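Here the structure comes first, spelled out in structure tokens, and everything after it is commentary.
Right after this comes chain A.
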Amino acid sequence: MSLLSLALSLVFLVLSFLAPNTLAAFLGLGALGAAAFARLEPRVRTLNLTLLTLAFTLFLRNSGNTLGLIGLVGILVALTTLPRIPRWIRVVLGLAILLLSVPIAGFANTFIFELGIQIGIYAAMALGLNVVVGMAGLLDLGYAAFFAVGAYTWAIFGSPQAGKFLQGNFPLPGEYMYLFMFIAVVTTAITGLLIGLPALRLRGDYLAIVTLGLGEVVRILANNLDHPINITNGPQGITPVGRPPIDWFRSLMGTLGVRLDETTDYQLFFYLLVLVMIGLVVLANVNLANSRFGRAWVAIREDEIAAQAMGIPLLPTKLIAFMTGAAFSGVMGVIYAAQRTFVSPSPSPSWPPSPSWPW
Partner candidate 1 sequence: MRKIGFLVAGVAALGLALAQSNVIKIATMSPLSGPQAALGEQIKLGAELAIEEAKPRFRQLGFELQLVPYDDQANPDVGVANANRMINDPDILGLVGTLNSGVAIPASEVLARVNLVMVSPANTNPVVTDRKLPNVNRIVGRDDVQGPAAAEFVYNDLKLRRVFVIHDKTAYGQGLAEEFRKRFEALGGRAVAFIGTEEQSNFVPIINQIRAQNPQLIYFGGIYSQIGPFTKQLRERGLRMPLMSGDGLDSSEFERLAGSQNAKGAYYTTVAGPVSAFPQAKALAERFKAKYGKDIEGFGIYAYDAARVILAALENAIKANGGKKPTRAQVAQEVRKVKLKGITGTIEFDDKGDIKKAKYFVMQVAGTGNWADNKLIKVIEVAAPQK
Partner candidate 2 sequence: MSLLELRNVHTYYGHIHALKGISLTVEEGEIVTLIGSNGAGKTTTLRTISGLVKPRQGEVLFQGRPIHRLPAHEIVALGVGHVPEGRRIFPRLTVEENLEIGAYLENDRKVIQERKEQVYQLFPRLYERRQQKGGTLSGGEQQMLAIGRALMQNPRILLMDEPSMGLAPVLVDFIFEIIQKLNREGRTILLVEQNARLALQIAHRGYVLATGEIILFGPAKELAENPEVQKAYLGEG
């Protein structure tokens, strides 16, 4: 079993040089499956995963075939979930995938950066959702609305759009994006407050539908607030949205020996930015989970009445969870707007609602 699995990985490694095509990618995914699900000795499994990381990286570098990225994500999942892999291997391999493999692949095909950024944004949002749904047990289906609020917050001021209804010199310079990441935290938290204040008084299932409805309301507003005052530019969307200047980043990468061109510089920058954000969101998650807030949320999820009897006020505590989740979503929205340089409401009221369904 072990030998077969190792052999599969080795074959894939060879193929990643000789014939890095779709067929080979499927073989690689098969090898990954074998490494993850077959009964293997822990040491063999670890070796196997390391080999596959190398193989998928080379495969991506040589082909740019996006299937390889699925392999890397798969390895990440395997590293975080499979038992009995030494901790340092998990960390080293995980970091290697995130900081080396994906960028290497991205230089072969910048669409991989695009995908990586997408996956990263979704991952960060999902982690934010963990506070709301996972800990506090609030069925929030309007989560995407906060993402949109965040995205619009920066898009309006980071483009000439704000000039259409405000005095002043717009667009704001790109550096302001960092400032707006904080402002978006505030605006989305306030939006969360406004939505949560009525919605969180309701029972769980009602909350689901009310948030779904309110998510739709935000979309309708984005689509229609081009008159009487033009705030969102309606269905036309807003473009181009400013990005921060990254000369420092280019020279930094230059000193590291990484040469960037116009198709890769922002992509790598945003990719790393999203990674940093994920790290921060994870940290916040862990901190909150081990605090009185995290415990209060879980207590509310388990039994509202008993939680109240412990002195936990329901509405404020739920609101904090709701606003925390909203803020995470909002920050990612700012990054999304800057990375895409374009925001718009979804073109038609189809399922799933744009810009991104919370799942």
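Throughout what follows, a contact is a pair of C-beta atoms (placed from the backbone, for glycine too) under 8 Å apart; a residue touches a chain by one contact, two chains touch by 3 or more; residues count from 1.
A word on the picks: all candidates are chains of the complex that A comes from, given by their letters.
Quantities reported herein were computed from a predicted structural model and do not represent experimental measurements.
Peer 1: Considering only the touch criterion given at the top, point me to the candidate in 1 or 2 that touches chain A in this complex.
Peer 2: 1
Peer 1: Taking the complex as given, what residues does chain A use to touch candidate 1?
Peer 2: It is residues 11, 15, 18-19, 21, 23-24, 27, 64, 109-111, 114, 223-224, 226, 234-237, 239-240, 262-263, 340-342, 344, 346-349, 354-355 of chain A that touch candidate 1.
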